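Structure in structure tokens, see below.
Note that this complex is displayed minus one protein chain, with the remaining chains in position.
Moving on, here comes subunit A:
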Amino acid sequence: MTIYLPIAELPVNIFTLLALGIAVGFISGMFGVGGGFLMTPLLIFLGVPPAVAVASVSTHMAASSFSGTLTYLRRRLVDVRLGLVLLTGGLTGTLAGVVAFMLLRRYGQLDLVIAVTYIVMLGTIGSLMVAESLRALLREWRGEKAQVKRPGAHPWFLRMPFKMRFRQSRIYVSVIPVVAIGFAIGFLGALMGIGGGFILVPALIYLLRVPTLTSIATSLMLTLVTMTAAILMHAVLNQTVDAVLGLVLMVGGTIGAQFGARAGQAMPAEKLRLLLGLLVLAVGLRVAIDQIVTPADFYAVSIDEAAR
């Protein structure tokens, strides 16, 4: 059964879209990532114009993350205070990212910068997560005790001034690194067209030492705010939000996210981190392979959006 997408202007199979929504929703609920870094390339592969794909995925991510946030809120796992501090940096970072996006496009190297940023970010974060979670699993397998967190063992950047207590996350750290992380996520999100959850979750876990589940829950809340803003921004500036595409994706996505969130809570935190690490590495490898392997056709055609 096919359905015609009024903004993307093409017919697609409704079950393919639903399955895509469920699969990506499951992953986003499980790991607290928005799923944009998986969904957007898959939609482009189906033939949806990139601008429409990026904009419509934001509606799916808003629905998924709202559903997930509610679940985690009920379980009192969201650190609202941490989320708000991250947002102050995040919104400034988004603005800086949009400016950088414009500058790079003017010099014609945007695609390359995006691809290289993807490879570097995903490669680094994926490797770090896999290595760390494997070490943790190995320790457990040998029957060794997990390292006890000592209050005095904070790295230097958490001991900077303007300390703030984030009760839910059980941390007492300087707000400077928190705002900086928010800024970096906003900047990369605007530049790479992603929600940034897959970067934020590991950053919260490893840099701020926030418990895994609280990191996921807080990241979902952040995704919710940024994606709702993104829907409005894309609708008003570009008119590229396809509500029909978004609706099918979000119905699949929210169902998937519910099961994902449960699967995530049923799984030991180390295994969850290992899986997310492997996923991030796999996507990074995929981008790297696309850049390195000889393309079937050395030529590509794009429609000039400005001339439309």
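Quick note on the criterion: contacts are C-beta pairs under 8 Å (C-beta built on N, C-alpha and C of every residue); 3 or more make two chains touch, one makes a residue touch a chain; residues count from 1.
Quick note on the criterion: contacts and distances are computed from a predicted model.
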Hidden chain of the complex, named as in its UniProt record, picked from "Gluconate 2-dehydrogenase, cytochrome c subunit", "Na(+)-translocating NADH-quinone reductase subunit A", "Aspartyl/glutamyl-tRNA(Asn/Gln) amidotransferase subunit B" or "Transmembrane protein (Alph_Pro_TM)": "Transmembrane protein (Alph_Pro_TM)"
Touch with the omitted chain, as defined above, among A:Ala19, A:Leu138, A:Met160 or A:Leu232: A:Leu232
Given A:Leu18, A:Ala51, A:Leu70 or A:Leu91, the one touching the chain that is not displayed: A:Leu70
Residues from subunit A at the interface with the omitted partner, ascending: 2-4, 6-7, 9-11, 47, 59-60, 62-67, 70-71, 74, 111-112, 115-116, 228, 231-232, 234-236, 239, 241, 243-244, 246-247, 250-251, 254-255, 257-258, 291-295, 297-304, 307-308
